[in-house]
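Yeah, one chain of the complex is gone here, protein chain that is, but the others are all in their spots.
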Amino acid sequence: MMTKPAPVSAGEFDQIFAKVCNWGRWGPDDEKGTLNYITPECVRAAAGLVRSGRSVSMAVPINKVAGPDNPRPAVHYMVQGYDVGSGHSQYCGDFLATEFHGDCHTHIDALCHIAYKGKLYNGKPVTEVTSRGPLIMDITAYAHGIVGRGVLLDVPRLRAVKWLEPGEAVTPEELEAAERAQGVRLREGDIFVFRTGHHRRRLELGPWNNTYQGEGKAGIHSTVMPWLHERRVAAFFPDGDGETVPGNVEGVAHPVHALQIAAMGMACSDSLQFEELVQVCEQEQRWEFMVAAAPLRLPRGTGSLFNPIAIF
Amino acid sequence: MMTKPAPVSAGEFDQIFAKVCNWGRWGPDDEKGTLNYITPECVRAAAGLVRSGRSVSMAVPINKVAGPDNPRPAVHYMVQGYDVGSGHSQYCGDFLATEFHGDCHTHIDALCHIAYKGKLYNGKPVTEVTSRGPLIMDITAYAHGIVGRGVLLDVPRLRAVKWLEPGEAVTPEELEAAERAQGVRLREGDIFVFRTGHHRRRLELGPWNNTYQGEGKAGIHSTVMPWLHERRVAAFFPDGDGETVPGNVEGVAHPVHALQIAAMGMACSDSLQFEELVQVCEQEQRWEFMVAAAPLRLPRGTGSLFNPIAIF
Amino acid sequence: MMTKPAPVSAGEFDQIFAKVCNWGRWGPDDEKGTLNYITPECVRAAAGLVRSGRSVSMAVPINKVAGPDNPRPAVHYMVQGYDVGSGHSQYCGDFLATEFHGDCHTHIDALCHIAYKGKLYNGKPVTEVTSRGPLIMDITAYAHGIVGRGVLLDVPRLRAVKWLEPGEAVTPEELEAAERAQGVRLREGDIFVFRTGHHRRRLELGPWNNTYQGEGKAGIHSTVMPWLHERRVAAFFPDGDGETVPGNVEGVAHPVHALQIAAMGMACSDSLQFEELVQVCEQEQRWEFMVAAAPLRLPRGTGSLFNPIAIF
Partner (left out) sequence: MMTKPAPVSAGEFDQIFAKVCNWGRWGPDDEKGTLNYITPECVRAAAGLVRSGRSVSMAVPINKVAGPDNPRPAVHYMVQGYDVGSGHSQYCGDFLATEFHGDCHTHIDALCHIAYKGKLYNGKPVTEVTSRGPLIMDITAYAHGIVGRGVLLDVPRLRAVKWLEPGEAVTPEELEAAERAQGVRLREGDIFVFRTGHHRRRLELGPWNNTYQGEGKAGIHSTVMPWLHERRVAAFFPDGDGETVPGNVEGVAHPVHALQIAAMGMACSDSLQFEELVQVCEQEQRWEFMVAAAPLRLPRGTGSLFNPIAIF
């Protein structure tokens, strides 16, 4: 199970792309993509999972310190503090500035975020994204939040390791083994919470350069996408960003993103952490929970910082 | 009911402050304040309200245009777009910068945000807030989100007007009348969603300067705070920011904030909008719903932009 | 002299463009444009003008307040202040963020800043400017500063008015009249300091919307460009930005910029102020002086804030 899966050629990749492609499935101007799988029944069922009332953040604290995985750290300053003699009723305030898609900032991607061969999801041309921002498929498509059943598949738990090492790619077979081990099954309209232990590794070993030019990261193999497609998964919440780096697809820089976002229109987030989540899952011995997550309501955003929570 | 309530003197204000003061109630180092009222049972009950599965944002879209209520507009630029010839698999990204506590940005305050007579909630000194940010009671105290039952009290609906005019203050009596009219009752651990129609007015008449130096805004009267204290309300989600401006408390710039945050330790947000929410409430003929809201997980944040959602 | 000059048709504009075009004049990869006119002799002569030793800023203070001519105000916060008990040797610091090309920020344009019909100066294609910044002709072309003789032509002085009104266009004839009135003559390698009284009007009447959608501004007429071309002027330092708005060229949004930057390769700055300068000129009864000006050394900058000074 832990052997490195075979590389995927450019031609095979295009076949996978065609197989999982949801272009036109929900109309030519659809901007919700796989969130369309979440029915009222899904939401009701998710709410039905709430028992202990605990809620758990799946976000990494915003990182203001430059490092190998944080080349453009968040900028955070006080706007006004409490000055001597500034009166009875006082307030303080602050200012935050960030690039969203950094490899260490918990965020969600808009569907405009990724193009493959000049096309966005639903076959829209990249010229719909101007230098002043996207004209279509920005993050406001998710403004009313993503609410549903989250299912955590914890691969390090299955493997009995603390984390997966950079370059390791998880296959459908291994995900099914994790389902069996945890007694859960990803089904239509679910939010797939995917744990490689990326953040645990970071906490214990310190940050590393997880880009193509660096040491890489663990992720999912391209063959997982047809499996997610068949399962009709609604959203993808990984630690890391889902990509296996170094990749195993010839000539495609971000194969997971290209398939999930450009082909499938999947609601994808990046760089979550599940260290608090796994503790609660183990305590309650269940790996399904209600998820509520909402990006900032940012017109023309190509994504957004967010703080998704799991409710037990 | 619509007459302007009597002004409150500085002495009376201090009496109200003492009456609603929760300092020490949950221990000397508590940072959760009134969120302590939300029990597991509250969360379960809130989840039990989920029926139609609809979710609705209560956030105003992030405003990048300067105006009378937006002197420091959000700064939003593309980091990278889709350039000619930039390869098969491409991505675009952006950058967002904002001051949080602007009068038109939907946000939540940290408990360190307000001081009264040099003291923060729980009697902590303002020197705990340094020029590099607060050392205590920052917004990460709410990192795991605010989940519970939201109850909307829609004052314009009660009055059969589109919105309250600037300077109008809502009293406990009027809130009770709204409860009766809507068939709901705010109780321990609830999230009080308070509508004056501020955003509706803005949509129809355009933005106005709603500060003390300008035309003001509608809010709650200081006498509401003992009522909220008795009801053990957990959180306050208003359009506007709760303050009545011009105020009716002598010598205190932000009496509502001072009482709610500094005295009570209440989880307070600012500048929400309920235009989509009221439509769903009317359609479903109910004014209670599950709320899920989480600030960005920002160490040393005095608050955070957020996108709270109501789930029906 | 004050009558509005005749409009210029699109065809006439293209004729002017061809007439003043410096493409290739200093080689196909030149990035200095008209600064090539400044010879060592020019700099020596400029230094020879220094007598009283006074220096005067020609910059407007950086504007942090939103207004009709400042929709995206500069963002300026303290990074660190002096906190109680922070030790013997302390420091404070700050943070500044701005969009450069705002209509009220004194700045200089890089030659990549303007394109006409898809071409930059020297005929380079606009694709040389990517979403991550210009690959050629960025502001570092001026890194070693602009030093030379400045000649102020003060049109309000000539007309005996406080300022020109929005929409008024200055012609070559009027500039020559100003030269005669002041006893100076713009010659090869000079820095043309052009005063319409824009900032004086702003100080007295308050800011106004000086864009096409607003009330406009005074500037130079398109026929001035052949005159500047013949005079071999090296740089243009106006209050306002040189454009007459509403314009008098059919179908071209920024005719002055298009001619000066895209055709001529002229070093152009925007939104200076000369209120302190004119006082010194009147006191010393001379309208020529040494100029020293340097943009920030910003790789890939399309321009830069700067603070040009006149030395007497």
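Per-chain residue numbering starts at 1, and chain names A, B and C are given in the order in which the chains are listed.
One rule holds in what follows: contacts are C-beta pairs under 8 Å (C-beta built on N, C-alpha and C of every residue); 3 or more make two chains touch, one makes a residue touch a chain.
Values in this document were obtained by computation on a predicted structure and should not be read as measured data.
Undergrad: With touch defined as in the header, list the contact partners of the absent chain among those displayed.
TA: If we consider the entire complex, the absent chain touches A, B, C.
Undergrad: I'm checking contacts with the chain that's been left out. Which of A:Gly33, A:Gly53, A:Pro73 or A:Gly265 qualifies?
TA: Answer from the full complex: A:Pro73 touches the omitted chain.
Undergrad: Could you pull out which residues of chain C are in touch with the chain that's been left out?
TA: 38-44, 46-48, 50-57, 59-62, 64, 75-76, 78-79, 81-82, 87-101, 106, 112-118, 126-127, 129-134, 140, 143-145, 147, 251-255, 257-258, 276, 290, 292, 294-309, 311
Undergrad: In the complete complex, the non-displayed chain touches which residues of chain B?
TA: Its contact residues with the unshown chain are 75, 77-79, 81, 95, 97, 131.
Undergrad: Spell out the interface residues on chain A facing the chain that's missing from view.
TA: Touch with the absent chain occurs at residues 65-67, 70-73, 75, 78-84, 92, 97, 99, 127, 130-132.
Quick note on the criterion: only the chains that are shown with their structure count from here on.
Undergrad: Do chain B and chain C, two copies of one chain sequence, contact each other through the same residue numbers, with over half in common, or through different ones?
TA: Here the answer is same, because the shared fraction of interface numbers exceeds one half.
Undergrad: If you average the CA atoms of chain B and of chain C, how many Å lie between those two points?
TA: The computed centroid separation for chain B versus chain C comes out at 46 Å.
Undergrad: Could you check chain A for residues that touch two or more other chains and list them?
TA: 75, 78-79, 81, 95, 97, 131
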